[in-house]
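Apart from one protein chain that is not included, each protein chain of the complex appears where it belongs.
As written, the chains take the letters A and B, and residue 1 is the first residue of each chain.
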């Protein structure tokens, strides 16, 4: 078992199935785009273990508390790890996290929105350690995400070729 | 004639002139920034063949239908291809599309906004094929774009040095 798989198991975490989109939604892009030692990860929203869009849906500050937003960001992280595992075969091939770009669907004026993405950053650093899991990050506040999701996260990682 | 030029011609598409900005608007950055095998493309809005800002202007969900937004994203794609051609000399030098970042100026709650950027993704994949044209993508919903444009698209491509 790979190192990251073993950590996921020790933490009681399961990577979800591929995202299940509602009928009629076609996405003409890749969840993960690999070239050389770079893997570029498309924006992912939180999903359940079976790949269905996770609940609760809505805005942080209204339908979701900050803590629920944090948990949603963690679920988006698991969805990203699942996409990376399907593309790379083994998460141990990730040599460094590079850049993270988060979107938080929040009520007007909820200016603690960026902290919601800590649910993602904390997960990655817990799994990969501070050196390998460290990353640069930007977060935007938004008033809409696909299907009413509370967060969406994009990333870039360096991989072993 | 290069392969991509031939495809553009076969599809009846013409790359527009450089973007014409209103008087007094100075943009102190490059439309395309090339270093090594990377070409980073600034945010482009849709333009007409003569480089003037394309119409209709406004928000998807109000002044524009979803289909008109899709067509606007396609025009932004032609503007990006034109900028890349001016910078690279030949679009055949593009070996892979890597990352696409879209913004859609849409009404509050129009959560199908990301699908608008399919107008761009579909164009790129039709021109370059699934393998070379594939890309990672994120899209944000916004309530303002320069000059009231409906979409803006940023990208990164890999090039032959």
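Everything below uses one rule, namely that a contact is a pair of C-beta atoms (placed from the backbone, for glycine too) under 8 Å apart; a residue touches a chain by one contact, two chains touch by 3 or more.
For clarity, every value in this text was computed on a predicted model and none was experimentally measured.
Touching the missing chain, out of A:15, A:53, A:88 or A:125, is residue A:125. Contact with the omitted chain, checked across A:7, A:35, A:55 or A:99, is made by A:99.
Only one of A:44, A:74, A:93 or A:135 touches the chain withheld from this view, namely A:135. Touching the chain that is not shown, out of B:20, B:33 or B:86: B:33 (per the contact rule at the top). Although one chain is not displayed, chain A still touches it through residues 96-100, 106, 108-115, 118, 121-122, 125, 134-143, 158. The omitted chain makes contact with chain B at the following residues, 25-33, 35, 38, 40-43, 101, 103, 140, 142-148, 152, 154, 156.
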